[in-house]
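Other chains of the complex are left out, but the ones given are in their true place.
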Amino acid sequence: MPIDSGDTSWMLISTGLVLLMIPALGFFEAGLIRSKNALSVLMQTFSGLAILSVLWFVIGFTLVYSPPSGGIIGGLNWTFFNGVPVNKSLDYAPTIPGVTFATYQMMFAVITPLLITGAFAERMKWSAFVVFIIAWSIFIYYPLAHWVWGRGWLAHMGVFDFAGGIVIHTSAGMGAIAAALVLGRRRNFGPDIMVPHNIPLAVIGATMLWLGWFGFNAGSALASGSLAGNTLLVSQIASATSAIVWIGLSWRRSKKPSTTAVINGAIAGLAGVTPASGFISAQNSFFLGIVLGFASYYGILLLKEHLKIDDVLDVGSVHGITGIVGSLAIGLVASVVINPAGPNGLFYGNFAQLGIQALGVAVAAALGFGGTIIIMKVINKVIGLRVKEEEEEIGLDITQHAERSYVE
Amino acid sequence: MKRIDLIIPHERLHEVNDLLRKHQVGGLTVYDVKGRGRAKHEPVAIGRGVMRYIPEFGSRTKIEVVVSDLNSKSIIEDVLKLISTGAASDGKVFVYDVAEAYDIGSKEQGEKSI
């Protein structure tokens, strides 16, 4: 097929929108933690953008997408993007330039490991962070993305994941819980270290995330047109209903619904609808958003309040639990009327899909959780994971980066 | 001369300033502080709005005003009258002796300077 200018426009801007999400994640997180560590997460997300872009360019893209593949990992034909076509398409996305497909996927490879920054915030060494995201990319993201999106063995089994509920949110979400467990809790873990220091900054981040997610989900159609249009709508509805659930729950619980609740609810809805967004109708998304709202809200209560796992920004719930719910939802409410290239779910007569999705989720959860534990333990052995106690007290900004967010 | 420290809720600053203006104080200095005293503070949402908690310290305004020994008493009385509601969170007054005072511009000294 020839390159289509309209499809390419949409993919270029979608690439930009997903790029935006990467520092946006940093603003969202920085605003919600203590001021003395705010820069450290901005540094991690911004540096991560640079480092993981290059890693993808050098080795990532080829390992995920290049043939030949035995289903386990891709070939090495496209190291340094050599041979990725500029004037022709790849068959993954037949109407856009090959380089555009590869650049768009770059942004996904960058943001996934960086989601975990939310779990180890406020106590991880900078050097450990750098090693971690590289190792996590190579040992967890690249294989998993290959299995599901690069025509690997999970794809062959029929696992579907539109924009990354299994590949991204389940793996990173479970990785976040693992990371929080290995690192241990922050010093003086308890309510008074959990007061957000700059909520407008967090709302700026949430805004950019919401906007960027249109590129993340609707861009995953890899073309402009009806599928992209429906995906955008589905994402909007799930985000809105999930946010409303959070407003309601925080209103009921305390009489005073909070801004941090509504932005978290929206992000939870967006994260959860991601895998299903290209396969389901807006009506089903309405219900899915409600489920996602409840699941993520009570997920935080479970993990943070009851189990006292110090996953600082609740990545395990907001991305992990929602990613699992959304990935399973494909097995229930996906419909070929929406996307002929996708599956039908249980409600549309296909009883097998739910089980297949559960397999995909289980694999991603196991790899994300187990792989993270191993990587963290190895790093801990070799260079140490956590800053010293007094460094944690002083804050990562000064001790790791010699900077303060605000002066005067 | 005396220095009077008033530690009060932010929202009373306006009124107290008006009162001090009536007493014709020469000036005053205002600080944003955190503190704890007798009252419970307003709870704030934490953990993404899922939890709630009462912070150890509340946010308060502190006013410092240097006045002549003579005026000190009546100012304090009027402040107490004006903003005491009987609540624990109404605030505190602390009074200190001032050894000396100067106005930098006019180089005046003592009570003339304030």
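Every chain is named by a letter (A and B) in the order it is written, and numbering of its residues begins at 1.
The rule is short, and it goes like this: a contact is a pair of C-beta atoms (placed from the backbone, for glycine too) under 8 Å apart; a residue touches a chain by one contact, two chains touch by 3 or more.
Keep in mind the model is a prediction, meaning the values are calculated, not measured.
**Student:** Where each type of chain is drawn only once, what counts apply to the full structure file?
**Tutor:** Composition of the full complex, by label: A x3, B x3.
Everything below uses one rule, namely that only the chains that are shown with their structure count from here on.
**Student:** When the C-alpha atoms of subunit A and subunit B are each averaged to a single point, how far apart are the two points in Å?
**Tutor:** Centre-to-centre distance between subunit A and subunit B: 49 Å.
**Student:** Of all residues in subunit B, which touch subunit A in the complex?
**Tutor:** Those in contact with subunit A are residues 43-53, 55-56.
**Student:** Touching subunit B in the complex: which residues of subunit A?
**Tutor:** Contacts found on subunit A: 32, 191-192, 194-196, 246, 250, 253-254, 256-262, 264, 297, 300-301, 304-305, 314, 318.
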